[in-house]
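A single protein chain has been omitted from the complex, and every remaining protein chain is retained in its original position.
Up next is subunit A:
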Amino acid sequence: MGATWSDVADWIEPLSRGFVLNLEITFITILLGFPGGFVLALLVERRSPWVRWPAMVIVEIGRGAPALVLLQFVYFGFPQIDLTLSSFASAIVALSVSTACYTSEIIRSGLAAVPKGQKEAAEALNFSSADSMRFVVFPQAAKISSPAMMGFSILILQSTTLCFTIALPEIASQAYEIGSTTFQYFPILSLTALFFIFVCVPASFLVGWFERRSEP
C-alpha cells in the first residue's frame, strides 16, 4: 500500500498532458467568450426590444444553467439534431457560451461606470458612435472591468475540469483513470490539486493586488 516517489514521478507526465489540455481550453474559451460577452453587453443595452429581449433571455439562461449542464446539453444533446461534436469542440462551445453570458454582466457594469461626460465629449468632438466606443468608452471600461475579468479567467480554468463528464482526457479525467487502476486515489488527486494550487493561488493574489490598486 501507499504510493512511492517513483509512482508520483510516473504520474507527473499524464497529469501535465491533461493540464495542458485544461490550459488550451481556458485560452480558447477566453478568446471566444470575452468578445462574445462584449457583444451581448452591447445587445442588452440596445433600445429596440427585438434585440434587447432575446439577448437578455440568452444571458439569463447562460448564467442560470450550470456550466456542467450546458456541457452535457451540447455533448449529448446536439447529436439529436445530427450535429455530433467532439468532446473538445463541445467543451469550447459550452464554456464559451457560459463565459460570454457571465462576462457580459461584468462588461456591462464596466461600460456603465465610465462617466457619461466622456461619451458626450466624444460626441461634441464629432466622433461617430463606433469611434466613441472604440477610442473613448471601451478603453476606460476595459480598465475598470479587468480585475473582475482576470478573476473570472481563474474560474474558467477551474471549470475546465468539468470536461471530465464528457470524456475529455483533461487533468481530472487523467487523475480519475490513474486512481481507478492503481487505487491510489489520495496521492493522485492531491497531486492534481497541487497543479491548481500552483497556478490559482498566485493568480488570485495577483488579482487581489490589481483590485486594490485600481480602487480610487
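Heads up, the rule we're going with is that a contact is a pair of C-beta atoms (placed from the backbone, for glycine too) under 8 Å apart; a residue touches a chain by one contact, two chains touch by 3 or more; residues count from 1.
As a convention for this text, contacts and distances are computed from a predicted model.
Undergrad: The chain dropped from view, which UniProt name applies: "Amino acid ABC transporter membrane protein 1, PAAT family", "ABC-2 type transport system permease protein", "DNA-binding LytR/AlgR family response regulator" or "RNA polymerase ECF-type (Group 3) sigma-E factor"?
TA: Listed in its UniProt record, the absent chain's protein name reads "Amino acid ABC transporter membrane protein 1, PAAT family".
Undergrad: Out of A:Pro54, A:Gly77 or A:Pro139, which touches the unshown chain?
TA: Touching the chain that is not displayed is residue A:Gly77.
Undergrad: For the full complex, which residue in A:Ile30, A:Leu43, A:Ala67 or A:Ala122 touches the chain that was left out?
TA: That would be A:Ala67, which touches the missing chain.
Undergrad: Touching the hidden chain in the complete assembly: which of A:Ser16, A:Ser86, A:Ser128 or A:Gln158 does that?
TA: Touching the chain that is not displayed is residue A:Gln158.
Undergrad: If you put the missing chain back, which residues of subunit A would it touch?
TA: Those residues of subunit A that touch the unshown chain are 60-61, 64-70, 72-73, 75-81, 158-159, 161-162, 164-165, 172, 175-176, 179, 183, 185-186, 189-190, 192-193, 196-197, 199-201, 204-205.
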